[in-house]
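A single protein chain has been omitted from the complex, and every remaining protein chain is retained in its original position.
Right after this comes chain A.
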Amino acid sequence: MASVTVKHLWKEYGDQVVLENLNLHVADREFVTIIGASGCGKTTFLRMLLGVEQPTKGQLLIDGQPVPAEPGPDRGIVFQRYSLFPHLSVLDNLMLGLEFSGSRWLGKLFGAKRREALEKAESLLEAIGLHTARDKYPSQLSGGMQQRLSIAQSVIREPKILLLDEPFGALDPGITADMHEIILRLWQANRMTIFMITHDLKESFQLGTRLLVFDKRRHDPHAPERYGATVTYDIPLNRKKHTAPTPALTAELVR
């Protein structure tokens, strides 16, 4: 279970208002895609859910409880880059979450516990098509392989919420179809609520069950920092029916 409730949320950095008066309820197992202009506060919103950034005003609740002020295993994250551990092989990167939970002091598993963790990691490796690269280091992987691994790594601890910040932004458009299939499969298998930022409108329609558009309602040309962004469109999507952005909406959104 992981529903997210946002009540009158404001986020300011000094004089700059980044987010203003955000109100939202996201149900359990929803796949929320987020789009919006660069610098409008999408990452900031994700970072607040992650617990590394605190709201200035208002409430951000997960299952009715305020978000803890620290990242934790109930909320997984995939960044655009840099979220793999370069000193660990592919397999060890994947095992790390299990080793953290299974061994408080050494962070390493042995014997039966290790075999159990290995089994889980190997089946996940298989699922993301990386079993042949299990002994490579992250720097020896392509960008797409790195992101697949990063997603699997986040999912292995079975978080309630998975946060994705432009996970495919740096990838070749040709391989995103595979990535979409993987993320949807993991979402269905792991019963997570997903928040995914993307700058690809088509992708946001294809993947999500709900699309949020962040934008500024008001604009002061002399002081752009006066007003913050909020959710200007909240569009329910039905993947079965292949909702696609109508030309009119597309024009409105990419304005």
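Note that contacts are C-beta pairs under 8 Å (C-beta built on N, C-alpha and C of every residue); 3 or more make two chains touch, one makes a residue touch a chain; residues count from 1.
Basically, contacts and distances are computed from a predicted model.
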item	value
Per UniProt, the name of the complex member that is left out, chosen from "ATP-binding cassette domain-containing protein", "Lipid kinase", "Dehydrogenase" or "Amino acid/amide ABC transporter membrane protein 1, HAAT family"	"Lipid kinase"
Touch with the omitted chain, as defined above, among A:Ser3, A:Thr56, A:Ser101 or A:Asn190	A:Ser101
Touch criterion as defined above, residue of A:Ser83, A:Thr176 or A:Thr209 at the omitted chain	A:Ser83
Options A:Ser38, A:Gln65 or A:Ser139, residue touching the unrepresented chain	A:Ser139
Selected from A:Arg75, A:Arg148 or A:Lys216 as touching the chain missing from the view	A:Arg75
Interface with the undisplayed chain - residues on chain A	50, 52, 70-73, 75-77, 79, 81-87, 96-97, 99-101, 104-105, 107, 137, 139, 150, 153-154, 157, 159
